[in-house]
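Missing here is one protein chain; the remaining ones are kept as they sit in the complex.
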Amino acid sequence: MTADTVALTAPVTRRRPTWPPLTAKLAAGLILGGAVVLFGLLGPLLVQDPSRVGDIGLAGPSGDHLLGTTQTGQDVLAQLAYATRGSLIVGAIVGVLTLLLSAFFGIVGAYAGGWLDELFSLFTNIVLVIPGLPVVIVISAYVPDKSLLLVSLVLAITGWAGSARVLRGSTLSLRGRDYVLACRVAGEKRWRILAVEILPNLIPLLASQVVFAVIFAILGEAGLSYLGLGASGSFTWGTMLYYAQNGLALRLGAWWWFVPPGLLLALFGAALSLINFSIDEIINPKLRSQTRASRRGWRMSSEQLRKAKESTL
Amino acid sequence: MSHVFARRAVAAVAVMALALAGCSGSGDGKPGANAANSSITVFNGANGTILENWNPFSPTQLQPTNGMIYEALFWYNLASDAAPQPMLGSTYAWNADGTELTVTTRDGVTWADGQPFSAKDVAFTFDLIRRTKAINATGLKLRSSVAKDDKTAVLTFDAKSFTDEASIVGHTPIIPEHVWSKVPDPAKTINQNPVGTGPYKLKTFSAQSFVLEKNSAYWQPGKPQIQNVRYISLATADAASAALTAGQVDWMSSFLPGLDQLLKNHKELSYVNTPVLTASVFTCSNVALGCAGPQTDPAVRQAIHHAINRDQLNKLAGGGFAATASPTLLLPERDQKWITDPAHVTIPGAPDVAKAGQILDAAGWVKGADGIRGKGGQRLSMTIQTVTGWSDFISLNDAMAQQLKEAGIELKPAQVSWNEWNNNQVQGKFQLSLDSIGLGANNNPYHTYQAKYATVTTAKVGETASTSGNYARYSNPLVDSALQAAAGTNDEAAQKAQYAIIQKEIVRDLPYIPIYVNSLLTEFNTSRATGWPTNENKYALPASWKIWDNGIVMANLRPAK
Partner (left out) sequence: MRYLIRKFGFYLVALWAALTVNFCIPRLMPGDPVEIMMSKLGQKGPVTPETRQSIEALLGADSSRPLPRQYGDYLAGLATGDLGVSVTFFPASVIDIIGRTLPWTIGLIGLATVISFLAGVGLGTLAGWRRGSWLDNLIPVTTMFQSVPYFWLALILLFLLGSVWPLFPLNGGYDVYTVTPGWNGEFLGSVLYYGALPALTIIVSSAGGWMLGMRNMMVSTLSEDYMLTAEAKGLRPGRIMRRYAARNAVLPSISGFAISLGFVVAGSIVTEAVFSYPGIGSALLQAVGGNDYALMQGIFLIITLAVLGANLLVDLLYSVIDPRIRARS
């Protein structure tokens, strides 16, 4: 529909991917995100069985249970560790699938051009206008045994189209650049032009699309689980919140059950957003030039101001 | 979560501990000063949009249709073992064959539109059912239905129909001939202007809420006293608990975790617990019909029965509200007169792991290196299924898996969608499954036993068993013949002798392993109305979603002063 406007506004020059400068935003994002990932990887090895019930239900945080217990005396910290792993798995699967699908339909189509581009673009646009969550709900209502993998698959299938459209826009604009035309004239093979000349320039854009896909997948899974339509028998932040909500955790004052999964999800999402800010600045250098910190450097100090005032008076 | 909640509201369960304060005391029967504009609000489990349907024969009717607006001939109180109470009928009698039922109707009843009620309406109702297959939900084998005079209706049947008694007199709404004789398709009408004999009639309707108002010509003198009853719809247990504590709901039946804590600071709120549904482990028990797995060995089922710690299960999963179950699958309190062996009235709450071990040892299940038993290369390991989101059942599974490990039994909990869970049970494609034993048409054990243990209600694995039927694939000629004998008589003593045979068989074979009788919690607000059922006075099943009983409860309420 309007893919070309994206291209118009995201000028890409020929350059190899550069690592973003380590700004405070990026550092904070990496540290937060890394901590959550580490918790998801190592946490489950260190905690007790998250399903193990106990006789002390709805107990607040204590030495035995650092984050208290659920209604049935299960350890919230243990559940949180497993849930983190589950949600990260969903994010990872959807991230990879979105990368593959959107790259295939977005980049390959736009690069090949002609009827293939028309076809891919039509397909992408159709998937885009078919609303995601209702489809997910309808599909999950029909499919009986929902594994984490299935939920991720469904989320990926309904979620890749937006990225594909953005990538198509950029590829179209790159394809028309002089240096690409030059390569063609020089007789470079088409796949080589795509792989060596075009793809590297799309990496930052791909990265930012994947990061978005991961955030939306984790949020989407949480939403599905909250509606009771998530993966069966697995722990994710969403299922934890679902059980906490079902157990009226908030109304019974059991914040230690309701708050941590949501907070962790929010933190992880925020970390990814911070990373994305930095990637955005590579894609669009105009965003990079003037941060507030750098502007402050240009500003006249109060002493200079005073002097300037005096001199003009 | 919507289906959990619906299940909670529809099929909730179990025991209670707290005596009700404030409910029984006050009222002297006189309408208070505010009686003219008294109004209460009911949440009956409806969520989302409400669509108008007052057809008393429709499976999707609005819940107050039967009980509040339409009434049956008699009413069965499933909360107690009382005899059926006369409503529109005053007496009924069978002929010796059980093929002809004579009903005498009540005098002085009028329809809400002022027309007099007579036995002709009764005869018309059953004749309409005879003529219209789509509304004959219980499959009555009616041959004819005529009114001998204004007070006597005679129904004749093609086959012996003693066992349909409760369906006929207790669960068939009586409709006015002068209205329904003009309805072209009684199965599909939504009956927008319902005319009944019940204590209430329709006042206003919208898709979010509807109001019933007092039928001032109701045949019970001085009843009802509450002017308006409003029904609302709420989406979640969280919304229901918020509305209850904010004083926006006067009557609802939802399982609310931590109920005592929620109601602590609300003197006007109280609750009653009337457990009637037995949570049980359903086992696919019959090798001959195609079941496979260790649970086909009765010794394994017995061992599970003895090894589970029901006290702990009640505490963790039942919220402490569940009541003790009986291995006969009847309700220990209500059905005591039907339980023939005093030893089978209740199950002890504490586990007997030693006994479970002995039973398994005797059956040749030997403990392996990992602590799990085995026999002839088969591990004593079974999958138990329940529905995603049914949090109490999921907790039950988790806790039972832990408890049974001590007896050398491995339980693998699995959560599946409601569809698959139901389909597995209907088709017999499960090893163990967690479910509840539902309510019968009346308190006669025949309804439960016929549905759950008869060979005719089951099918081979892979074929469809009848709905809510014998999912355990249990088949026992002794039980079948006893059921047949019990169906052939309406003499309770003779029936009891047959039930004794059945109970001996099923307690030994345990195709359904009862866990506990699940709580059925009903919450009240006493600041606007009093006279609710209490633990001491269960004059009706208080659940706000129950048909028939809701009319009885509403007719008994008085405005609070």
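Just so it is clear, A and B label the chains in written order, and each chain counts residues from 1 on its own.
Following the convention adopted for this analysis, a residue touches a chain if its C-beta (ideal position, glycine included) is under 8 Å from a C-beta of that chain, and two chains touch if they have at least 3 such contacts.
Since the structure is predicted, the reported quantities are computational estimates derived from the model, not experimental observations.
J.: Could you tell me which of the visible chains the hidden chain touches?
T.: A, B
J.: Can you work out which residue in A:174, A:193, A:241 or A:279 touches the chain that's missing from view?
T.: Answering carefully, the residue with contact to the hidden chain is A:241.
J.: Determine which one of B:72, B:232 or B:353 touches the chain that has been left out.
T.: Per the contact definition at the top, the residue touching the missing chain is B:232.
J.: Looking beyond the chains shown, say which of B:36, B:137 or B:287 touches the absent one.
T.: Spelled out, the listed residue whose C-beta touches the missing chain is B:137.
J.: Against the chain that's been left off, what residues of chain B make contact? List them.
T.: For chain B, the residues touching the absent chain are 1-3, 6-7, 10-11, 41, 47-49, 51, 53, 58-60, 133-139, 167, 171, 187-188, 190, 204, 206-209, 230, 232-236, 238-239, 242-243, 245-246, 248, 418-419, 422-423, 426, 438-441, 447, 451, 457, 464, 466-468, 547.
J.: Touching the hidden chain in the full complex, which residues of chain A are there? Just list them.
T.: Residues 1-2, 5-6, 9-10, 25, 122, 125-126, 128-135, 137-139, 141-144, 162, 215, 219, 222-223, 226-227, 229, 237-238, 241, 245, 250-251, 258, 262, 265-266, 268-270, 272-274, 277, 280, 284, 286-287, 290-292, 295-296 of chain A touch the chain that is not shown.
Assume only the chains that are shown with their structure count from here on.
J.: Show me the residue ranges of chain A that touch chain B in the complex, using the header's touch definition.
T.: It comes out as residues 51-53, 55, 57-58, 71-74, 141, 143-146, 226-228, 230, 232-233, 242-243, 245-248, 250-252.
J.: Contact residues on chain B for chain A in the complex?
T.: Listed in rising order, the residues of chain B that touch chain A are 1-4, 236-238, 241-242, 256-258, 261-262, 312, 315-317, 388-389, 391, 395, 398-399, 401-402, 413-417, 419-420, 423.
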